[in-house]
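Okay, handing you the structure first.
Apart from one protein chain that is not included, each protein chain of the complex appears where it belongs.
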Amino acid sequence: MFPFLRKRIVSSAIPLVFVVLGVFFLARLTGNPVDLYLPLSATPEQRAEFSADQGFDLSIPAQLWNYLVDAAHLDFGTSLRTGESAGGMVLDAFPVTLQLAGVTMLLAVTGAVLVGSLAAYRPNSLVDRVASLLSMTAASIPDFWFAIMGVLVFGVGLGLLPTSGTLGGPEIWILPVATLLIRPFGVLVQVVRGSMVTALSAPYVKIARSKGAAPRRVIFGHALRNAVTPVLTVAGDLTVGLVNGAVIVETIFGWPGIGKLMIDSILQRDFAVLQAAVLLTAVTIFALNILVDVCHALTDPRVRQAVPA
Amino acid sequence: MTRTAAPAPTGTDDPALDVEGLCVDLSTPLGTVRAVDGVSFSVRRGRTLALLGESGCGKSMTALSVVGLLDPAARVTGGAVRVRGSDTLRLSPAERRKLAGPVLSIVFQDALTALNPVQPVGRQIGEAFRIHRGLSRREAREKAIELMTRVGIPEPRERARSYPHQFSGGMRQRLLIAMAVALDPDVLIADEPTTALDVTVQAQIMRLLRDIQNERDMALVLITHDLAVVAQRADDVVIMYAGTVVEKGPVRDVFSAPRHPYTQGLLDSVPEHAVRGRPLPAVPGSPPELSAVPPGCAFQDRCPLVRERCVRERPVLRPAGEGRTTACHFAEELTHA
Partner (left out) sequence: MSEGITMPGEEHSAGLGSGAEAAATVAGAEAAAPGSGTEAAAPASGAGAAARASETEAAARASRTEAADRASGAGAADPALAPGTEAAPNPRDARTSRWWRMLGRDRAAAVGAVILGLVALVALFGPLVIGDRAQRQDLDASLRPPSLSEGVYGLLGTDVLGRSVLARLVEAAATTLSVAVPAVLCSLAVGSALGLWAGYHGGRRESLAMRVADVILSFPSLLIAVVVLYVFSPSALNIVLILAVTRIPVYLRTARAEAAELRSRLFVDAARTFGTPSRKIIYWHILPIALPTLLTVATLDFCFVMLTESSLSFLGIGIQPPEVSWGLMVAQGRQYLQTAWWITVLPGLAIVLTTVSATVLAAWARIATDPAQRWRLTLPTKRRGASAAVPPELIP
């Protein structure tokens, strides 16, 4: 298992390196990075002072070195908007998003496995057709619109749920999680269904049935573990995509997470914070990919024993 | 395993498996076709029956209907499959499951896909004991190791923890057989059990099947397109063509004096019968599409004896000598040929 993991860690780290370098060069490629950091109204004096202060007048390799050293110390400069440390702001916002994403993916995966397996057991049955249509719709609804409709119906119309904010009981979670949930859930139901149909039509499932195994044993004992590989992969990709949703959800519901932080720092041109948020997200995604690989290895003996090339 | 001590007397008229008038319809993209049309046969304990035919003739479908593993596009539309006095086609799924394993069992062709790739083989072999006998995990494991020993897996205790991909093709086929005979079924169906293997291993597997059949007094239904296997291993043979039975009878009689031109054609195409310097005779043409089986005899397009009656009237199975039947209007001409 360890050679496999080592190989995967190395290959997952490549995107991380690209992102770290990408952020650096993107800022330099577009001309003067000062333009990115400072408001458009800044005077030439302010620009020069800022440039010298940040070391933008140094050579590119020197700047890169400083950037890497700072990044390693989680020092991304200070926010122009609040004057706080950008790294600190991002770390404060991070747990909110992590909780939101964690709850969402837990619900999405559990729900999708149940619904998808049920649909796959009888392909083309009524259950299957309803599940397919619902999941396709769920995967194609724009999340921002779904959130607004939720607010309109349950918040404004019925007055059942709070329209925004993070204060209150468990009910504050309902709309944000539901919004974040629909797309991963819709996609995962289809993936689970697809790979379960394949698994359930495999000869080993026939053999299990020829041993007299009951449906529950066939589905959960034999088919599901074989079907889980594509599901895990897609679930990993969808978790990455949750960042997209988090930007929307946190903006609409006013959650102080990393998504809202990013969009605010863009709209108010606060590059230090944006850069910190992007890099932290990249690291999180790196960790997530490793986690997915570990799950692959745990569920499939062939992956565990594969000799790394 | 307890049953080996007292084999049921061979020769009783009670068949272990009795299939009668089995019909299977198959949904295809543009219409329903009859894939199996009125197939009947029976086999007693200790005997081997071969279902012989080209691929697509419906022999595998017949086997799958017998064990109740048909796919949703296919549906049994008529007939009966009797084991232990009850018609499995009329049982509820739960009742049917009680028969799966202890009464009816099946071995597939491709042992790699027939074994669950993510479960240790020992667990898969022991599963039948857990389902039907309620044994504990540990007891089932011991049973599995016994079976692995029986089918000739070296170091079974260690190997029980291995996964299917860690075995060779022949070993996997042995594991599959172990799994199928775990509960001493009355009837074992082997669907092309050696097709995917190389020749020396094929012989070993066939020998293993025969030995286990003898020691447990099972009825064996051997599905194959290999004439040599039928000649060596089967007592009776059912020859299928385009979903129907064309000839049926004891192997020795059928092969020495076929009563159907299709059987004759198959036998002629065996290299041993060939004359040096002449092309190997083969049955000309290919089987009809199931959606377009002509009215009259299904074999008419390829038959050397074809005449007007064959186009008009579908031949039915009729007696043709001791314990034999044929579905040819002009079987007698072959007899005297």
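A and B are the chain letters, set down in written order, and residue numbers restart from 1 in every chain.
We take it that contacts are C-beta pairs under 8 Å (C-beta built on N, C-alpha and C of every residue); 3 or more make two chains touch, one makes a residue touch a chain.
All values reported here derive from a predicted model rather than from experimental measurement.
A.B. asks: In the complete assembly, which of A:Leu64, A:Ile148 or A:Ala214 touches the absent chain?
C.D. replies: Result: among the candidates, A:Ile148 touches the missing chain.
A.B. asks: Check the options A:Leu58, A:Ile263 or A:Val303 and report the residue that touches the missing chain.
C.D. replies: Of all options in A:Leu58, A:Ile263 or A:Val303, contact with the hidden chain holds for A:Ile263.
A.B. asks: Quick one: which of A:Gln46, A:Thr110 or A:Ser140 touches the chain that's been left out?
C.D. replies: Residue touching the absent chain, from the options given: A:Ser140.
A.B. asks: On chain A, what residues meet the omitted chain?
C.D. replies: 11-12, 14-15, 18-19, 23, 26-27, 30, 36, 120-125, 128, 132-133, 136-137, 139-145, 148-149, 151-152, 156, 190, 197, 200-201, 205, 237, 240-244, 247-248, 251, 262-263, 266-267, 269, 271, 274, 278, 281-282, 285-286, 289
Convention: only the chains that are shown with their structure count from here on.
A.B. asks: Just how far, in Å, is the C-alpha centre of chain B from the one of chain A?
C.D. replies: So the centroids are 52 Å from each other.
A.B. asks: Once bound in the complex, which stretches of chain A touch chain B?
C.D. replies: Interface residues on the chain A side: 122-124, 201-204, 206-214, 217, 222, 225-226, 299-302, 305.
A.B. asks: Any idea which chain B residues touch chain A in the complex?
C.D. replies: Residues of chain B touching chain A: 64, 67-69, 71-72, 94, 97-102, 104-106, 108, 110, 113-119, 127-128, 131-132, 163, 165-166, 176, 179-180, 182.
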